[in-house]
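Every protein chain except one is present and positioned as in the full complex.
First chain written, first letter: the chains are A, B and C, and each begins at residue 1.
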Amino acid sequence: MPRSDRYSIFSVFLEGLRGQTGWGPAWRKASPKPSYDVVIVGGGGHGLATAYYLAKRYGLTNVAVVEKGWIGSGNVGRNTTIVRSNYLLPGNIPFYETSMKLWEGLEQDLNYNAMVSQRGVLNLYHSDAQRDAYARRGNAMRLHGIDAELLDREAVRSMYPWLNYDSARFPIQGGLLQRRGGTVRHDAVAWGYARGADRLGVDIIENAEVTGFRLDNGKITGVETTRGFIGAKKVGLAVAGNSSRVAAMAGLTLPIESHVLQAFVSEGIKPLIDGVVTFGAGHFYVSQSDKGGLVFGGDIDGYNTYAQRGNLPVVEDVLEGGMALMPRIGRVRLLRSWGGIMDMSMDGSPIIDRTPTQGLYFNGGWCYGGFKATPASGLCFAHLIARDEPHEVARAYRLDRFRTGHMIDEKGMGNQPNLH
Amino acid sequence: MTQSAQTSRLNNRGLIDRSQLLDFTFDGVPYTGYAGDTLASALLANGVRLVGRSFKYHRPRGILTAGSEEPNALVELRSGARREPNTRATVAELFGGLEAKSQNRFPSLSLDLLAINGLVSPFLSAGFYYKTFMWPAAFWEKLYEPMIRRAAGLGRAAPEQDPDSYDKATAYCDVLVVGSGPSGLMAALSAARAGARVILADESFAFGGRLLSDARTVDGKSGADWVASVIAELKSFPGVKLMSRTTVFGAYDTGTFGAVERVADHVAIPAAGVPRQRLWRIVAKHSVIAQGAGERPIVFGNNDRPGVMLASAVRTYINRFGVAPGGTAVVFSNNDEAASTIQDLVSAGVTVAGLVDTRTSLPPAIKSLARKHGIRVFEGAVVADALGGSRVTGARIIASYGAPQTVACDLIAVSGGFNPNLQVTTHQGSRPQWRDDLAAFVPGALPKGMAVSGSAKGTYGLASCLKEGAQVGAAAAAAGGFVATAAAIPTADDEPAEVSAFWHVDSSKHKAFVDQQNDVTAADVRLAEREGFQSVEHLKRYTTLGMATDQGKTSNINGLAMLAALTGKTIPATGVTAARPPYTPVALGALAGEHRDKHFKPTRLTPSHDWAKERGAVFIETGLWLRAQYFPKPGETDWLTTVCREVSTVRNSVGVCDVSTLGKIEIHGTDAGKFLDRVYINMMSTLGVGKARYGMMLREDGIAMDDGTAARFADDHYFITTTTANAIKVLQHLEFCRQWHWPDLDVQIVPVSDQWAQYSVAGPRARDLLAKIVDAPFDISNAAFPYMAVAELTVLGGIKARLYRLSFSGEMAYEIGVPARHGDLLMRTLMSKGEEFGVTPYGTEALGVMRIEKGHVAGPELNGTTTCADLGLGKMASTKKDFVGRILSQRPGLADPNRPRVVGFKPVDKSARLRGGAHFIAKDAEPVAKNDLGFMTSVAFSPSLGHWVGLGFLAGAESRMGEILRAVDPVRNSDILVEVVSPVFYDGEGARLRV
Amino acid sequence: MSELANDIKKASLEASERTGLTVTHVAARRGARASLDDVARAAFGVSLPSSPKAVEARGALIVWTGPDQWLIVQKDETGRDHYAELAKTFNGLASLVDVTDSRTIFRIAASRPSETLLRNMGIDFHENSFQPGDVAITHVSHLGVIVWRLPDGTAYDFACARTYSREFADWLRKASA
Partner (left out) sequence: MRIHCPHCGERSLDEFSYLGDAVVRPDPASPNAQEAFYTYGYERSNVAGPMQELWYHAAGCHAWLVVTRDTRTHEILEVKSAHEVALARQKVAGTAQ
């Protein structure tokens, strides 16, 4: 064991004096064993969190996470880092609040500082109808015991005095504020869960792409990978963005489309925006990272794609929203834009469920809500895999809900994934 | 008063215009420079070396490069509302009156107290923050993070709104050439001569690329003169567009490129009507990427000290700007370009105190050159450390032989070889390929239509670049169907360009910076590798290497090579991080263009807008429309007073409302009725000519999409309306049904929303008012023109009009449509002729009040999750036919009789106010989620009833009629009792409609 | 309403709002395309264009606006009801809608686009690409527009939705400066 395995101010101090030589790998570079109790496909945030909670909460430590590239290479490392639980529908609220609570204790739980920063998420409204819709949402949150405040224009102005109040096409009337919402350093979530799972005995196997599933009598027996066959009693898929591709290897068709969401970061500037602000009259939301970059995004490009990149019209649309809301940022520069592939489900809500194949479990359809869901997704998926029954806060996330007409449609857009 | 008189300026050298002396200030100190200078060259001319402070350790930093890859010399340019943070001094064009300030220092550049971070740096290793600041949890937001946030960031955003304007433009061409160095110029020339439409874009204010920076001759002319001759020829072609100050920042699908033109960044304030910058979408059939190659530094101890400069930048400052970047130089190199550097330094009168080359055996030409100028040569040697603090004072040299030596100097010209600028070629997902002979990545498979040329492709040597450019340009034009031959190749030599890979001097005890802007050191790379961050992406994310404003142009390859050495893998096996758009940072304002403030989205005006404005209406944004919300009379100070008066007037006499915003669609054809039967849940084919019917459309998933009316004017002619919000969506849906589902039907769909000014004339005196404008002999008596009748007629002496006996308000009412140009006249006439009835105009508020009083569902109820049964319209659905949404609406979850339904609510305490968004809880139950019964969607104060009324969705609605519930609204601190009632509050029998 | 102030008139470009027109939308009935063409040829001496083109014949400009759809733009004449005449001519072969008030038509009298107009259009508006008689349905600066170049090459007409015409006039003012 390396000299400094536990992270703390003392170990940092000690290693500072000793030239930082006493740190060991955050996670072992594991090679696959012949078989495991559980194999999780996908070394992203959700997969790693699932493995961590399987080991930590459900006592299953003979677990492997197989990842086709490097861990955290999917959406956990490509998102705009926002966490919140300001949902509307009863099928969603308890789940996302479970996630929020796990975020709040994450660093102590993992002994890893993922910089969970609760600086508030403010959704602006620009009309009476939008205000009432946010009131409905805020009230639903309050009935669930979650913090929500409906701000009027003046209260918004006192928080963010330099937004466009005087020459706006769609004047700001107020906003719905969740103070407990905020941001988390996204990559660190993957690394923190990986380290936590590793310390509990989970094998994290990178550069192992799943190429097929082995079945025996309709029951899963393992996964074929580019690093060989790995036997498994149970297999969990957590490959959002590629769910349809991977599920197809198991003969499953999913109510999911893959779409690209572009995200953006500006050059670093001194503190300007404290919390997260979303524009209610255009496609734009923004926060500022601890490094100083404005991190922002807007709408998905709107067509099926597996290419991790988008096109110029959406870039323009996002910045038009940005400048309409905050014309002070005109001379700040865009540093970098990128795209992540979203599992867009048919109602905008996720799926955590068994599949028709015995022993094969599915977690996906996160749309662009996946990052904030990471801890609860891991916990609920672990619960499902370990107990073979859904976690109580994820009961609505059934795979067959579209067939039965029990959609969880926050935006009311129907079976049109690119509108969610 | 100027501080100094450009002491480092070289006489008779450079491409600056010495006739234009320009004043500028840096950190408040006045200096002068010349037109043609960058801020960096002007600062160097004035002997200024210390320009900024680094991100993490606040170390003094100078100017490393002469181009857009600059990691260190970032300044705040201009002041006040025009303040631009993080502006690279190396590309900022000098103008008279320019103001610049150093950034990220306190209190001043020379004395930065945060430089203390350097002293505690042993504890601030890569990723240290992931390992600490965890206890106690609450301290993160309160203490640790604010501290980190204040220290981080570089410059400051402007304190107020950007006062300048931005513009967007589109350009088309056969061949886009990006970069105007030797290769780009020849490509443009070949394509232009073939007759192709050519765009030549260059990020600099002058065309020529390295030809302006290196002392080379082409066709016997100086580089600059040859460039001028080519540009002159290009200008003579009408199909050629030359775009300087234009950065092509991104390559997108199907030959679309994003570019930003800095139209007025080289003047203090843009002239009136001139945008600061312009976003270009360039659509190119073919493109030639010729963005050259960027030099990389070698990583050694204290390699960030002001005075350490890329060798190519040294040459640029001497040749292009006529500035000696130092007095005594040491050249540290691993490649043959050292020869040019030495020649240029010597010719500029700079003492060259040593040539340090990592290669153990230098080419004889370089050796003899050094000998000729009396320069000490250190073969197989490295500069282990730069000496000095806020500027270089010497170099500590270690050779494979002998003891370390210190050579005094104030400039270290460093070159670690070149990286092709291939970023734009990878934006669409191609991966670069490693070439061992060049010790560099070159472009891999290219997107369709794209070619690369010159040093961007790894083709070094002036003659080779000229030749390749000519060929690639001709090929691009030929691919576009032009008869093209490569332009004749001008005479030039290929300079030797041999390189021996060398990345990092590991024999230093001092900090050696890989990523200078983000303060990532060689030790950080080692630590990351030790902790398992061995993927190149992990290295980047853990250490922030390559994430600075230069996207790692001067650091990525060094970091990657160091990682490869640590893991024992090859460089290509280690991989490379992906470059993403933009190529260099782009002002956010430019990407928005003119679409900000009131021009964020277009504004749509109703036909009565001018009249309403005269009348003093208060307007409201409704989608893109601007609609009259209410019409206050003099003395009315409260909107509610006005709205109540408008409602009462309608209910008691007559009012007029502009409802032109409704979507209006003509449906023609012999199958029009059949078609409408398939898109509405109810029957439309049975509608009589001269009649209208309310209709509801579902989405295919069984959810209500939109409601409106269908009127039939002939067997093969219907006119339908949609809600204001869904006009475009419904049209798209109908076209989809017509074109894709039922192509065999004879149906024509024509949107006519803008054709008609349509006004609701409502109230007991509506008929009396209309009688005054309807032309004889049309009979509008109740018998001749009953409820739900429609007709074509003329009004006001011959104006074609359509009259519909429809009511949204619940009163006897009509909608009258006239061609939009007559809308203003019709409104004015209705107002004047209605005076005797006390007519009132009414706006969207009164419209909303009356629809709630009547229990009509609208946007808040048609929220995309409700079925027609939820809306109380279940019985409308025909069982005799199929229609869009029918099948899926039968799914158990949607057909469940226990789903919340629309009902009405009134407050138990009649003075209490209802609130949209309140949730319903049983009277004696706790206000918690499990007791949630539904929510209020629409509320209004009903002047007709004298209290608030509301509509909302309630679970188990039918069994709860008459029940008293709590309407809780914790976000507005309200909790009142309401009674569940019928949603129709007013004239439940509909008697008033039919009189 | 006249949307265009005189101040946008420039030496090189003449911009004006066109008034005194009747505009009729003609959509072919299913299966009637060929017969419709016969009737059109008899009435106007030309076929209805099958691609984005505008043809001028007997005082009418026939503008393609989509598959099997056209706008017929005619100058008003006292005593004539163009719409009624067309309705009679095409009876049973096409659906006709009087859309005179649906759009505002602006004209820029110029034989080629200015540099400003060229770069402000989203489509390739180069004089060699967008030729006399060409039609495009597109959008500019978030505003929908049907634009055609007169068959004789003397002018460009821009037809924008009437309710956006002030916004469009602003754009045109900027784009033709």
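Throughout what follows, contacts are C-beta pairs under 8 Å (C-beta built on N, C-alpha and C of every residue); 3 or more make two chains touch, one makes a residue touch a chain.
Note that the structure is a prediction, hence the values are computed from the model and not measured.
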{"item": "Missing chain: touched chains present in the view", "value": "A, B, C"}
{"item": "Which residue of B:Glu337, B:Asp701, B:Glu861 or B:Asp932 touches the chain not shown here", "value": "B:Asp701"}
{"item": "Omitted-chain contact residue, chosen from A:Arg3, A:Lys29, A:Arg57 or A:Arg245", "value": "A:Arg245"}
{"item": "Among B:Ile16, B:Val283 or B:Leu362, residue touching the chain not depicted", "value": "B:Val283"}
{"item": "Touching residues (missing chain, whole complex) on subunit C", "value": "51-52, 65-67, 122-123, 136-139, 144"}
{"item": "Residue ranges of subunit A at the interface with the undisplayed chain", "value": "244-245, 253-258, 302-307, 311-313, 346, 402-403, 415-418"}
{"item": "Touching residues (missing chain, whole complex) on subunit B", "value": "252-256, 281, 283, 428-429, 448, 700-701, 728, 731-732, 735-736, 738-741, 743-744, 882, 886-888, 890-891"}
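Basically, only the chains that are shown with their structure count from here on.
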{"item": "Where subunit A and subunit C are represented by their mean Cα positions, the distance between them in whole Å", "value": "50"}
{"item": "For subunit A paired with subunit B, centre-to-centre distance based on mean C-alpha positions, whole Å", "value": "23"}
{"item": "Per-residue overlap in subunit B, given as positions that touch at least 2 other chains", "value": "168, 281, 595, 601, 603"}
{"item": "For subunit A, residues contacting two or more additional chains", "value": "none"}
{"item": "Complex contacts: residues of subunit C adjacent to subunit B", "value": "1, 25, 27-31, 69, 94-95, 97-103, 118-124, 126, 129, 141-143, 161-164, 166-167, 174, 177"}
{"item": "Contact set on subunit B toward subunit A in their complex", "value": "55, 82-86, 120, 122-123, 125, 128-135, 137, 140-141, 145, 148-150, 152-162, 164, 166, 168, 250, 252-253, 256, 258, 279, 281, 427-429, 523, 527, 530-535, 537-538, 541-542, 544, 547, 549, 551, 580-582, 585-589, 591-593, 595-601, 603, 620-621, 699-703, 859-860, 863-865, 888, 891-895, 915-919, 927-929, 931-932, 935-937, 968-972"}
{"item": "Subunit C partner contacts - residues on subunit B that touch it in the complex", "value": "168-172, 197, 273, 280-281, 283, 594-595, 601-607, 610, 625, 660, 666, 668-671, 716-717, 744-748, 750, 752-756, 800, 819-821, 824"}
